[in-house]
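A selection of the complex's chains, in situ.
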Amino acid sequence: MDDELFEKGLQIRKEVVGAEYVERSLAQADDFSRDFQRLVTEYCWGAGWGRDALSRRDRSLLNLAMISILGRNAEFKLHLRGALRNGCTKDEIQDTLIQMAIYAGIPAGVEAFRLAKEVFAEVEADAS
Amino acid sequence: MDDELFEKGLQIRKEVVGAEYVERSLAQADDFSRDFQRLVTEYCWGAGWGRDALSRRDRSLLNLAMISILGRNAEFKLHLRGALRNGCTKDEIQDTLIQMAIYAGIPAGVEAFRLAKEVFAEVEADAS
Amino acid sequence: MDDELFEKGLQIRKEVVGAEYVERSLAQADDFSRDFQRLVTEYCWGAGWGRDALSRRDRSLLNLAMISILGRNAEFKLHLRGALRNGCTKDEIQDTLIQMAIYAGIPAGVEAFRLAKEVFAEVEADAS
Amino acid sequence: MDDELFEKGLQIRKEVVGAEYVERSLAQADDFSRDFQRLVTEYCWGAGWGRDALSRRDRSLLNLAMISILGRNAEFKLHLRGALRNGCTKDEIQDTLIQMAIYAGIPAGVEAFRLAKEVFAEVEADAS
């Protein structure tokens, strides 16, 4: 593998989803999951997020739409926190989820708004 | 229905996917498809695209990612032309499709890059 | 938006998924979710469910099949209660889920039957 | 396998999608596809369509919604012809596709209306 790309991906991954979460994921990796953790970090975060033509804010909004459609709720919540870290406003997230609900259907929208409400409540609780 | 929202949607829809295409869609609508054409214009283009918190460039990039995942090729090509009209650069589109391929899988990416190549060739042919 | 269509949608939505649930959804809506709640009520329930050519029983059966395929479990349970309210019999629901399992695959069917069992138990508990 | 269920399924399959199509499918079956053709006939058409609690009209409308979401265009067109054979009116089909577009997203609806237009034109051409 490519250590430079891994380090770049690791840095971005920590900044977006939180250093604590990433360090725990890597520390808990065992023989079964280590290669996958490495792949996620290097390819998804290094080769994908590390590209130049889109901002992190752009990538967060794309991810919220995509992960909603793919129906992966735990990942959606993680990336919603990431979107807030990347400076996306609530208005931008709202418009993204409404656009997604129109293109991917109302039930996907209902689920996304329900999960978003949970995340906002958790973030507020963390902050207080 | 809401005539004001319909007119707003009609205006945006024409600007994004091309007046000629939209006028043909509406003119060809018959008893079977008229209500759906109306719904698309008012709901998708008026109530969705007509919102303020995202730019048209943002919405085009979201749509390319979402419509790829949903696997609707004709719509993808239409919205890729729309993305160019909305000022998205080829670099932004490239980064969007790579991000999408990582999150939704390589075959979705292969298909999107193949369709994009077709659209770029058509657009160049139109321009010459 | 179109107030008349909203009111029509609100009425149907309450009758199908229960007035209490709908009133809570609307009352709990905040700046982030209010527009989406409005959109769901007006478009999904007004412009969709408010059409004439299918009965509510027909629409409930369609929804059970569609929402199963889309994999949205909370919405599935809500609409299964709605199907009972709309007069669908257990035999009709059973045939719908078996048809869905054949066309969308056995795991979708296993999940739908598991969720249906939960809903029937809850409905019986409510009634006793 | 169960010959009685196969024969029942074969009968229904011919009545719904057309005897000519079914006979060609079975006649063209070779060592590679014969078991699958048998499975489709017995399992899908016998054990599924052969059940009593839904009418053929109900099952056709369910299939149009489900097969749209699943994105299988050739099967969609086949089942749209079947829906007409089963007595579904154009108004019922229109309402089904609009309901589907709201629950599964506008691009699925655009594709379904485009395919339906093709089928209606083919059916009219056949009839003239």
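Note that the chains take the letters A, B, C and D in the order they are written out, and that residue 1 is the start of every chain.
As a working rule, a residue touches a chain if its C-beta (ideal position, glycine included) is under 8 Å from a C-beta of that chain, and two chains touch if they have at least 3 such contacts.
Predicted, not measured: the structure shown is a model, and the values here were computed from it.
A.B. asks: Beyond the 4 chains sitting in the coordinates, how many copies does the whole assembly comprise in total?
C.D. replies: Every protein chain is the same sequence, and there are 6 of them overall.
Throughout what follows, only the chains that are shown with their structure count from here on.
A.B. asks: Chain D and chain B are one sequence twice: same or different residues at the contact, by the over-half rule?
C.D. replies: different
A.B. asks: From the C-alpha centre of chain A to that of chain C, how far is it in Å?
C.D. replies: 30
A.B. asks: Taking each chain's centre as the mean position of its Cα atoms, how many Å separate chain A from chain B?
C.D. replies: Spacing between the chain centres: roughly 25 Å.
A.B. asks: Mark out which residues of chain D touch at least two other chains, giving numbers and ranges.
C.D. replies: In chain D, residues 94, 98, 102-108 touch at least two other chains, as defined above.
A.B. asks: Which part of chain D faces chain C closely enough to touch in the complex?
C.D. replies: 43-44, 47-49, 51-54, 58-59, 61-63, 65-67, 69-70, 89, 91-92, 94-96, 98-100, 102-104
A.B. asks: Residues of chain D touching chain A in their complex?
C.D. replies: For chain D paired with chain A, touching residues are 102-108.
A.B. asks: Considering the complex alone, what residue numbers of chain C touch chain B?
C.D. replies: The contact residues of chain C facing chain B are 1-2, 5, 35, 39, 43, 47, 51.
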